[in-house]
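Below is one structure. I have some questions about it.
Removed from the display is one protein chain of the complex; every other protein chain stays in position.
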Amino acid sequence: MARHPAAFLALLVLLAAGCARLPAAIPEGSGVWRGCLNRNPVTLDPAYVVTLLDSSICALLYNGLVRFDESGRVVPDLARTMPDVSADGLTYTFELRRGVRFHNGRELTAEDVVYSFRRILDPATISRRSWVFEAVEGAVAFNRDERTDLPGVRAEGSHRVVITLAWPLAHFLSLLAMPAGYVVDRNEVERHTDPRDYGFHPVGTGPWVLESWVPGAYLRLRANPDYFEGRPHLDALDYRIIEDGATAVAEFRAGNLHLLRLGPVEHAVFQRDPRWEGFLVGAPDLAVYYLALNCEKEPFDNVLVRQAVNHAIDRQAILEAVLPGRYVLANGSIPPGLDGHDPHLEGYRYDPALARRLLAAAGYPRGFRMEIVQTSSPGVLQITEPIQRMLAEVGVEARLVQLESGAFFATIGDQGNPDCFFVSWWADIPDAENFLYPLFHSRNRGGGGNRARFSDPAVDAILDRARLTLGAAERSELYRDAQRLVFSQAPWVPLYFPINYLACRPEVGGFVACSIANAQKMTGVWLAPPPAAD
Amino acid sequence: MTAYIVRRLALMVPLLVGVSLVTFTLLYLVPGDPVQSLVGERATPQMVESIRRELGLDLPLHLRYGRWLARTVRGDLGRSWATHRPVMVSLIDRFPITLKLSVLAFALSTLLGVTVGVATAVREEAGGDHLARWALLGGQSVPIIYLCLVFMYVFGVWLRLTPVSGLGDGSIRYFLLPAGALGLYTSVYKARMTRSAMLEVLRQDYIRTARAKGLSERVVIYRHALKNAMVTVVTVLGAGLSALLVGSVLTETVFGLPGIGKLQIDGVYARDFPVVMGCFLFQAVVLSFTNLAMDMAYAWANPRIRFD
Partner (left out) sequence: MGYGMDGLWARARRRLGRNRGARAGLVIVGTLAVAALLAPVLAPQPPGRMDLDRVLLPPGPGHPLGTDYFGRDMLSRLIYGARVSLTVGVVAQSLSATVGVTLGLVAGYCGGWTDLVIMRLVELMLCFPDLLLAVGLTVALGPGPYTLFLALGLVGWPGMARLVRGEALALRDREFLEAARATGTGPVRVLWGHLFPNCLSPVIIAVTGGMAACIMAEASLSFLGLGAQPPTPSWGSMLNLGRPYLHLAPHLVIFPGLAIALAVFGFNLLGDGLRDALDPRRSDFPG
C-alpha cells in the first residue's frame, strides 16, 4: 500500500486523527498512563544522551530554547517567539519566557541557558554531543581546550540569550531542538560529588517530573503542576521496561499498557482482529534502512560492482513479504516528509541478467565472495537472508556475519573494514542535511557516519554549499542534486523508509504519533474512563 | 570445624583472584572497542580518545587489572561504563530481586520435586509402573522460555490471576509467575533425583527388615526411607539453589525482572567491563558460599562424613 506517495499522505492523516474520539470536555487529572520502554534508559542527562529512547524521556523532563512539534517543525519552547536572526545568518537572539521554573522551584534565567550550552562543549564534560554546537563561535577551540571562554553564547540581562555562529548554518535551530539543547539547573548538576550522578536525578523545566526510576524495572513521572504551558491532562506516566517483545504484547492484551509499538508480525495479527479496527496508528519514522557497500574496498571500489549488486536484489519482493504495509521503498536516503525527499528519484530495477553483465564488465564474470555484517536482531535476518539468496543467483556468494550491537558498531565504524553491512540511520533532526552530510561527506568517513566510506569531491562541494545556504527552496534543490549524484554511484543498496505502527487502547485520547523521538511531550494525552477489557 | 571453615574461606581468595583474571582475559578478547558503543553515532576520533582516557583504557593491560584489583580490595567495584552507576549499588539493588525469585522458586520446586519423587518411587516400587519416569523425563525436555510464555498467557492474560510480568511494587504477587515457571522447571530434576534415591533406599535390606517387622508402610517410607534418601537429595537441592542464586537470565529476561542475571547479560552485550567483572565476581562469591553451606549441610545430614 505504501508504494505510492499518495498512500503515504493518507497515512499522515491517520496519524493526526489519533485514537479516541474527543469528548465534550477533557477530564482533568485523568489518571495514570501505562507505557513501556524496550530498554532501560542509559542516562537522563542531556549531555550524555545518544539513544532515541533516552532522548524521548528527556523530552518529557526538559525544554530547550526551541523544540520540534509533532510534524517535525521547529517551534519556540523556552523562547517566547522564534529568534531574531541577523541578515548574515550568524546572530540569533532569543527572548525567554518569564516565570519558567525548574522542578525544584527556582526560576530559569538566561544564565542557565548559557551554562547548559557551555557544559556540552566543556572538554571536562566529555559530552557525546559537542558536535551539535560546533558552528557556534569559538566552540571548536573551547571544546579542544584551546581557549577558556565561549564568545558565541551570551546572556544579555536575565531573559535574553544571544548566540553567534562562526559560519551560517541553515539547520542550526533544528540542532538546538535536540536533547543537547535542553536546559539544566547548574545547582542540581553540581550538587553531586560525581557530576555523572546527575543523570539519575534529572531536574528540568518540562511538563513531567521524575518521581522514581528503578533501573531495569520502571520509571514513574508525575505531572508538573506549574508547567508553563499548563499542567498536562494526565496525573502521571508509568513506563515499564519490557525488553521482550512477546511480553509487551501479552501485557497489552491483558490491558496493562495503553500503547504498544507493533512489530511487523503483531501488526498483521492486530490488523486482522476487528476489535482493534481504528485503534492502530501509523506514523512514518524518519529513518532509512540500507545495505552499505564499502566504497574503499575491493570489489566495491568499482562502481559497476555496486550497481550490479543493486540490480541483483529484488527489494520490492523482499519488503512486501516481510514488511507489508510498513515501508516506503527507498531509492535515496532522504525520507518522505522532509524537504529534499525526491519521489521521482529512479531506483535500480531488479534485473539479474543486467547484474551479471555488469559484473562481467567489471571483471568478475564468475562473481565473488563477500560478507554482509549485521546485528543479531531477528528482524534483520528476514531482510538479509533473501538478499543472500538473490546475490547467489548472480554468482555472488555472500556470508552473513551476525554481531551483537557492540561489536557491530565497532566493526562498521573506525575499527573494522567490512565489505558490506545492513544498518539503519535515524534522524537526529528532521532535516535533509541529516540524511546526506553525515552519511556521504568524505569528511565523515567511518565512525563519523559515512560508513560506506563514500567519497566524491563533487558531492562534498554541494553538501558544503547546502549547509551554508539559507534559502529553503534553493537548499532543498541542492540536497536533491546531491542525492541524485550520490545514488548514481550506488554506495548503498537503499532499502526502505520504515512506517511504524502503534496499537492504542480505546480509552486513550489526544495521542499523536510523532516522527521524531523528542517531539512527544505527552501533554495533550488523556484517558477516558476505561471500557470493559478485551 | 571452625578450622575447616577458616581454611575454606582462605581458599576462596585465590579462587576469586582467578575468577577475576579469567574474566579480565575474556573481556580483553572481546572484539571491537567498547568506547565505540558508548559514543553512538558521529563520534569524532578526538571524542573517542578522551573517553578512552576517562575510562583508563589507554593504560597497558597489567596496569588496568592492577587498578581494578586495588579498587576492588577496598570494596569499590567501579562504575558502569555505560550508565556510570556504581556497580556495587547495582548489585545491592538487584540481588534482592534475584533472591526473592530464587527462594520462591526453590521452595516451590523442592516441595513439588520431593513430593512427586517420593510418590512416584512408592508407586513404582509397588507396581513397577514406569509411566511417571517417562513423564518426568518428558517434563525435562521443554525449554524454559516456552514454559514462561505459557504461564504468562494462561495465568496472566487469560485467567488474569496474576500480573503478567514486571517488578510492579516488588510484592510477592509479581514473583508468582516467574517463580512458578522456574520452580516447575527445576522441580522435574529434583523429582527424578528423589525418585531414584528413594528407589535405591527402598531396595535396601533394612527397609525390608522394617517391613517384615510389621511397621506401617507410612512409617517405613517417611521415617526410614525418606530420611536416608534425603542425604542424596540435599546435595541436589543445594546445587539447585546456587544455580538459582547466580541469576536466571532467561526467566528474568522474559518476565522483565531486573535481577543479577539481567544486569550481567546487559553488561556483556554493552561490553560494560566493570559491570561484567563485578557480576562474575559476585556470582563466584555466591557459589563459593553456597558450596560451603552445602558441604556443611551434607556433613550434618550424613554424620559419617568428617572434616579433615
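Every chain is named by a letter (A and B) in the order it is written, and numbering of its residues begins at 1.
Please note the rule applied: contacts are C-beta pairs under 8 Å (C-beta built on N, C-alpha and C of every residue); 3 or more make two chains touch, one makes a residue touch a chain.
Everything numeric in this text was worked out from a predicted model, so none of it was measured.
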Option from B:39, B:257 or B:284 whose C-beta touches the chain left out: B:284
Touch with the omitted chain, as defined above, among A:139, A:281, A:295 or A:403: A:403
Selected residue (touches chain absent from view) among B:45, B:66, B:96 or B:138: B:138
Identified contact with the non-displayed chain, of A:51, A:91, A:164 or A:388: A:388
Contact footprint on chain B, counting only the chain that is left out: 14-16, 18-19, 22-23, 26-27, 29-31, 130, 133-134, 137-138, 140-146, 149, 189, 192-193, 195-196, 199-200, 243, 246-247, 249-250, 253, 261, 264-265, 268-269, 271, 276, 279-280, 283-284, 287-288
In chain A, positions touching the absent partner: 245-246, 263-266, 268-269, 317-318, 320-322, 376-378, 381-382, 384-386, 388-389, 400-404, 406-407
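The definition used in the following text is that only the chains that are shown with their structure count from here on.
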Intercentroid distance (Cα basis), chain B paired with chain A, Å: 40
Chain B partner contacts - residues on chain A that touch it in the complex: 40, 42-43, 50-51, 123, 126, 128, 130-131, 144, 194, 196-197, 199-200, 214-218, 240-244, 246-247, 250-251, 253-254, 256, 404-407, 409-411, 413-416, 425, 428, 438, 444, 447-449
Of chain B, residues touching chain A in the complex: 30-34, 36-48, 50-51, 54, 79, 82-85, 90, 93-94, 149, 152-153, 156-157, 160, 163-167, 253-258, 262-263, 266, 269-271
